[in-house]
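Here the complex is missing a single protein chain, while all its other protein chains stay put.
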Amino acid sequence: MTTTAESGVHQRLADLAERQIAAGEVRGAPAADPVNLPMIRHWAAAMGDANPVYTDEEFAAGSAHGAIVAPPAMIQVWTMAGLDGGDTVGPVAVMLAALDESGFTGVVATNCEQTYHRYLRLGERPVAATRMSGLSGPKTTALGVGYFVTWVVTWYSDDEPVAEMMFRVLKFRPVERNPEPAKHDPYPLAPAVNRDTAFFWEGARQGELRIQKCGDCGEPRHPPGPVCPTCRSLNRTYTLAAGVGEVYSYVVHHNPPVPGREIPFVVAVIALPEGVRIVGNIVECAAEKVGIGMPVRVVYREMDDELILPMWIPRES
Amino acid sequence: MRTPTEQETRAGAALPELRIELTPTTVVSTALATMDFTPVHHDVEKATAQGSKDIFLNILTTMGLVERYVTDWAGPDALVRGINVRLGVPAYAGDALILGGRVAGREGDEVTVEVRGTVSLGDHVTGTVRLLLPR
Partner (left out) sequence: MYSLSGRTAIAGIGATEFSKESGRSELQLAAEAVFAAVDDAGLSPAEVDGLVTFTQDANQEIAVAREVGIGDLTFFSRVEYGGGAACGTVLHAAMAVATGAASTVVCYRAFNERSGRRFGQPDPRLGGQPSSQGVEMSWHVPYGLMTPAGWVAMFARRYMHAFGATSEDFGRVAVAMRRHAATNPAAWFHGRPITLEEHQRSRWIVEPLHLLDCCQESDGAVALVVTSADRARHLRRSPAVVTAAAQGAGRGQMMMTSFYRDDMSGLPEMGVVASALWSMSGLSPKDIQTAILYDHFTPFVLSQLEELGFCGRGEAKDFVADGGIEIDGRLPVNPHGGQLGEAYIHGMNGITEAVRQIRGTAVNQVAGVRNVLVTAGTGVPTSGLVLSRE
């Protein structure tokens, strides 16, 4: 929902973006250190990059480069601010700070495109020049509502452009959530419960697996409903299931992540000897051990202060 | 390092998979080697305080690993012209990054390689690398 205050914020951000884009390209200071072998060597070692043109003088001399060159993907490394902290006055820095102040404090990079015109040699001292190129939003994303900010960096050696980068980040207003829900946080996947199904969930809270049974014809039914499809009776009762069953089918969920669950997890259709099937998780069992026909028995898991879910563990047959 | 054969650089050819174990040492040493001192790449407490599961790879490293993955295959005489990636889920310490790729297209000596780096949460990085192969 867009309120007046929200659209005021949007207008301010859009106006600022326009000014920052109009400011054009702003050059930073030259690289603190010239392109040098020790930093290349550390980088190559950390990345596990064994390419000899970066570190082996003799090999490099005989290569197309004729001498040692820096890995192209290191281009940004040369002009990083290091421990001294970063730029606070450039057009992008001002835009990001304004987004922070408006509550869009989260940041996640979404795109990075680098183009290398040539490889850098030892002794060169690149300069990074930054221009902001776009602001789009607000957009609703999985992380929260946010703005995409795009900028372009060009690296110059003397006045020759040697590399470019387009970079895009999402600045978002974080949604309140805990990745590992504490014991008392509400479980995000709570069931909807109504008059027809409350008895089942109440049973789970008491450690009972209640299966609906028609009070007249005795037909068992799961999932339950208000009317017996066999005899039209509204006289509902339930039976307590023995709490054992067999896997009728199952899946192993890997993707995408599911709120409140750790992946991978197993979900199965369990056939009960009472004559119905029920869906539940199989726990305390490696996914690759699960199979159709596997005997299981029910356990009860506390999901939050309110909800207890019946789940299933392997059973000796 | 070796240079791939003509056959191995045809459109559709797959690159060998590379698995990189993301130990805390990997995450920290690459962050520092790329001069990135942002706490989320070396300080577990600060990383978890902002909602992350653990420390995670910085982007300069992702770019570096993608480049390395492709040049490992293309050999020391190939020239990298550009890398264009979309960034996905974080690559946390304790996870493994599995890089896969295939030749998406080839025009003369210029090849475009599609690269996908996955971690247990899903795609960490997907994109393309443009290379000039030696004649």
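Per-chain residue numbering starts at 1, and chain names A and B are given in the order in which the chains are listed.
The criterion applied here is as follows: a contact is a pair of C-beta atoms (placed from the backbone, for glycine too) under 8 Å apart; a residue touches a chain by one contact, two chains touch by 3 or more.
As the structure is a prediction and not an experimental result, all values here were calculated from the model.
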Among A:14, A:29, A:189 or A:231, the residue in touch with the chain that has been omitted: A:189
Full-complex contact with the absent chain, from A:81, A:107 or A:279: A:279
Absent-chain interface as seen on subunit A, which is shown: 142, 187-194, 196-197, 222-223, 248-261, 264-265, 267, 269, 276-281, 287, 292, 303, 307, 309, 311
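By definition in this document, only the chains that are shown with their structure count from here on.
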Rounded Å distance between subunit A and subunit B, as computed from the means of their C-alpha atoms: 18
In the complex, subunit A residues that touch subunit B: 39, 42-43, 45-53, 59, 63-64, 71-74, 76-77, 80-83, 108-116, 119, 174, 177, 179, 255-257, 263
For the subunit B and subunit A complex, residues of the former touching the latter: 1, 20, 26, 29-30, 32-37, 51, 53, 59-68, 71-72, 76-77, 79-87, 120-122, 134
